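Worksheet: the structure to be examined is printed underneath.
Note that one protein chain is taken out, while the other chains of the complex remain in position.
Labels run A, B and C following the written order; every chain starts at residue 1.
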Amino acid sequence: MTLQSDCCGVYFPNPIVLASGILGTEAGLLVRVARSGAGGVTSKSASPRHRTRHPNPTVLDWGYGLINAVGLANPGVAAEAPILRAAKAELQRLGVPLIASIFAETVAGFAFAAETVGRAAPDLIEVNISCPNVGHELGKPFALEPESAAQVTAAVKKATEIPIIVKLSPNVTDIAEIGAAVEMAGADAIAAINSVAGMLIDIHAGRPILANLEGGISGPAIRPLAVLAVYKLYEAVNVPIIGIGGVSTGADALEMIMAGATLVGVGSAVRSRGLEALGTIATELDALLAELGYTSPDDARGIAHVTS
Amino acid sequence: MTLQSDCCGVYFPNPIVLASGILGTEAGLLVRVARSGAGGVTSKSASPRHRTRHPNPTVLDWGYGLINAVGLANPGVAAEAPILRAAKAELQRLGVPLIASIFAETVAGFAFAAETVGRAAPDLIEVNISCPNVGHELGKPFALEPESAAQVTAAVKKATEIPIIVKLSPNVTDIAEIGAAVEMAGADAIAAINSVAGMLIDIHAGRPILANLEGGISGPAIRPLAVLAVYKLYEAVNVPIIGIGGVSTGADALEMIMAGATLVGVGSAVRSRGLEALGTIATELDALLAELGYTSPDDARGIAHVTS
Amino acid sequence: MLHLDDKALSLPQVAHIVRLENENYRTKTFTLDVHWPEAYPGQFLMAWLPGVDEKPFSLLSNDPVQISVAAVGRFSRQMHTLSSGDTVWVRGPLGHGYQPQSGPMIGVAGGYGVSPLHFLARRLGDGRERHIIIGARTARDLLFREKFRAAGVHLHVTTDDGSAGQHGFVTVALLPLLERLPTATVYACGPKPMLEALRSLCQERNIACQLSWESYIRCGFGVCGSCAVGKDGWLACKDGPVEVILPARV
Partner (left out) sequence: MLHLDDKALSLPQVAHIVRLENENYRTKTFTLDVHWPEAYPGQFLMAWLPGVDEKPFSLLSNDPVQISVAAVGRFSRQMHTLSSGDTVWVRGPLGHGYQPQSGPMIGVAGGYGVSPLHFLARRLGDGRERHIIIGARTARDLLFREKFRAAGVHLHVTTDDGSAGQHGFVTVALLPLLERLPTATVYACGPKPMLEALRSLCQERNIACQLSWESYIRCGFGVCGSCAVGKDGWLACKDGPVEVILPARV
């Protein structure tokens, strides 16, 4: 049995990777998660310029999952690059790849961000297109339309030689259509899904709980939505898929792999199972694959696509 | 304190109504739910012609909610009409309104279905537009595009004098846009949300668990998605909204009302709290409203729309 | 945030067949490596074969779980192709089963109805008078004669064509028992016409009866409404499958 996985020519000791925005704010945290058994780690999405934080609450646990509106607060790519460099130095020793996540509000901003973080030589760059396009008349997130998603992809592709993962939003009518568009535009891999738009209202306060009003839902509640997104993308594209959303056990990870995922992102499970969640999930996946007679995750990938 | 609610001129003893497809297959069941305290009941969606059932599993409990692909199996509107008539006779005595739910695969089919169930004189007709449009080149559900949603609405509006509720799908990029389109086309009310598309894979079988592969997710997992949909619709339309999705307590119902709902649909909670769930939720809502100093649901409606 | 280790408990669970027995020309008993100590007679499970279907079966036993399956259609024939070690997915126990009363037991079984009644007879034990009437169209359709004898109950057999036991319907054997045992409870499982006949007979004679109804089960937990029986919205999967009818006067 081996858990080794290859994504865009990058070697991952196991397919369980830390999702962006969870613990990925500091080099020390990225390294700590890698040490605890993750197959790869993704940094928190960084934008061209520093973005200040929303007032709290920004991250809450509502029992069936989390809701967050961290609002993409981040120190900006210039400050992020040294964090990535520090992380990379240590991660390389551990043999755990680093994925640098970026976002921007304009196509040019994406290219700039990719170039900047690229200098820290992450193994992969994740392009988070869930941020609103300030150039668009309605300010819709890039991820919501095939054209804008493709534009960003093409621009980032030009700006860096590092393979890029485009991260899709689930808040669309047809995610497979967006996936196909970013593949055409040059995406080396696709990550799905980002958190699902939602809202909670505090009935005593008579107002939304998050300071930002709406937020992103993650955790167990969204698992079946994520599995379906990965399943549909697997039928629509040929590039590898990083399946993310609600995974908290080895069985959940295997479900994603069977739907078609090459790597499996884990975020909210850190809440329920601690920082060691990723290592634990990898161990569980290993045992399950063996029990079910597979010799590697590759064996199981996509097998849920029944033709009968 | 009164829980009395008015929707399109129809009087509801309380705002908690049975959602379509839950227990609504027989007159006896509709009446039983009404007796146990529901403010209104919706029948299972019926189509112009009889539709046979998918093989099982079609409805499963995955812990955080349900997944179903009952596949809109139903006896057809001709057979449904006597069921509705029988139910209506008894419900009228109880003072509980009956909502007849219909769907079809063509615009003409919707009109026919509305006419047929209309003869049983339900208090309202719910137009479930989540079914694929067989006339559309891609067979996309009517609910996914403003144009097709509006077409169905207009056709049903012409076919019946009974006020109509158009039930929207959450599987769209912008539900408010669809809501505005159906309001323009004559919808007297809007129901949101239908179940959210999802999939579960059995890792031992290596295939999706539902015979239909994908299905609709309902229950607690989708509550924040439903609350956000209602919140957005409330800002986009003026007609009353029936808020549905994951409500299982009086507090959840109040949350929907604060987001803007006039009536609150309850389905999956019957799994966790039994057939009496609706009556229990109404009682809880009553106590909560009193505790928080409201004199009726109307007082609390939409108050989560902070302007500050 | 919840971490549901048991989240799969209401989803179909993997079970392996550990023993297979032929009961008659078209019926096999499956013993599974599943143990449901809390399950009781009259409850059922849903058995899933991926790509085929998922169907309800009454428990013949709970610890280990056993079911008897008559090969009559697509799903049940597929079940019959399985061998020891093969996998079948189950969820349960589901529904409300028999509620044992004090006093004598009269069990009436038509077809696969023998399953829950054998489970019940064992559960009630030999501290009371126990009668079982099994009815079938013809001799070769009869099930569980040996099993019931081994359980030490008084066995009565009827066949519509007289090819075994008494000639006629189960009522032929039932009526004298009802006369002799007015404090008995009738526990029954079988085809609808049989149950309806039993209901009238027992109500006329003011005898308690518990009837297990069959219906089309989808969810198995009282949500979809597909299993409603009768006019009052009684749900076979949740209110039943066993309907408990108390005598009008005690």
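Criterion: a contact is a pair of C-beta atoms (placed from the backbone, for glycine too) under 8 Å apart; a residue touches a chain by one contact, two chains touch by 3 or more.
Bear in mind the structure is a predicted one, so any value in this text is a computation, not a measurement.
Contacts of the undrawn chain with the visible chains, over the full complex, involve A, B, C.
The chain that is not drawn here is touched, among residues A:64, A:112, A:234 or A:294, by A:64. Among A:29, A:114, A:193 or A:242, only A:29 touches the chain left out of the display.
Residues 21-33, 44, 53, 55-64, 66, 68, 70, 200, 202, 204-205, 207, 209, 211, 267-268, 270-271, 274-275 of chain A touch the missing chain (whole complex, contact as defined above).
Contact residues of chain C toward the unshown chain are 1-2, 4, 10. Seen from chain B, the chain kept out of the figure touches residues 61-66, 219-220, 248-249, 251, 268-269, 271-273, 306, 308.
By our rule, only the chains that are shown with their structure count from here on.
Chains touching both chain B and chain C: A. The chain with its Cα centre farthest from the Cα centre of chain C is A.
Each chain gets a centre from its C-alpha atoms; the one nearest the centre of all protein C-alpha atoms is B. Once the centre of each chain is set as its mean CA position, chain B and chain C turn out to be 37 Å apart. Listed for chain B are residues 62-64, 200, 204, 207, each touching two or more other chains. Residues of chain C found to touch two or more other chains are 2, 4, 7-8, 51.
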